[in-house]
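Here the complex is missing one protein chain, while the rest keep their positions.
Right after this comes subunit A.
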């Protein structure tokens, strides 16, 4: 039985598609691009609303050759990475603390369940007032949204602790710290990785949102500028870039997950079927 969190839905390990599947996927991608090219050309959609693929590609080429684009990309990734890092460290620390201290889990359960579903975008007005269009505005939203993903997974993971392993460790006289390091951590790690993977995706969404709505510098605010100046192809190009970053983050997170869990049954089972 695999131990990765079932609750989160999306599978942790990437499947290995056969060469036939990869070709079909490429065909699908080509078909999608051709469709976007054809729809405005055939007059089914106004090119003012949806420019053809070639026009978007030209806009993308223009963006890529602009230094401001790379600055914006760097700003977005900085906000994302910094926010994710803070949320991960805080989530793991809080999760371990909550489980190690007796009664703390029961005492915090209702508070966690209450705070978690609060949409982080509700904090946007507060962020604007406190930090304006500063990086800290982005960080506030990103950290709030990503923290719960990590924390909840850590809590699930610790619940999965094997009582026999725990008692064995106790009877061998391992101290609290050693038990955290050698029993708790390996059990919770698959869950932590799932949490970090989910948090990475959420952090990107919130980083871009903050830029789009608040106007903190980054790709999001660049999209907002393109929108207000009616540069429609540039807007589509930038949207495509955010999608590509999303795909790369997903792939990267899965790769990190596989690597750090190479010893784990769920990953080993995949490599040698």
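Rule of thumb we're sticking to: contacts are C-beta pairs under 8 Å (C-beta built on N, C-alpha and C of every residue); 3 or more make two chains touch, one makes a residue touch a chain; residues count from 1.
The rule we apply is simple: contacts and distances are computed from a predicted model.
Visitor: Can you match the unshown chain of the complex to its UniProt protein name from these: "FdrA family protein", "AzlD domain-containing protein", "Phosphohydrolase" or "ABC transporter permease subunit"?
Guide: Missing chain, UniProt protein name: "ABC transporter permease subunit".
Visitor: Which is it among A:38, A:61, A:85 or A:107 that touches the chain not included here?
Guide: A:107
Visitor: Which of these touches the unseen chain: A:39, A:57, A:100 or A:121?
Guide: Touching the chain that is not displayed is residue A:121.
Visitor: Of the residues A:59, A:96, A:184 or A:212, I need the one that contacts the missing chain.
Guide: A:212
Visitor: Touching residues of subunit A against the unshown chain: what are they?
Guide: Counting over the whole complex, subunit A touches the hidden chain at residues 6-11, 17, 20-21, 24-29, 31-32, 48-50, 103, 106-111, 113-114, 116-126, 128-130, 201, 204-205, 208-209, 212-213, 220, 223-224, 226-227, 232, 235-236, 238-240, 242-247, 249-250.
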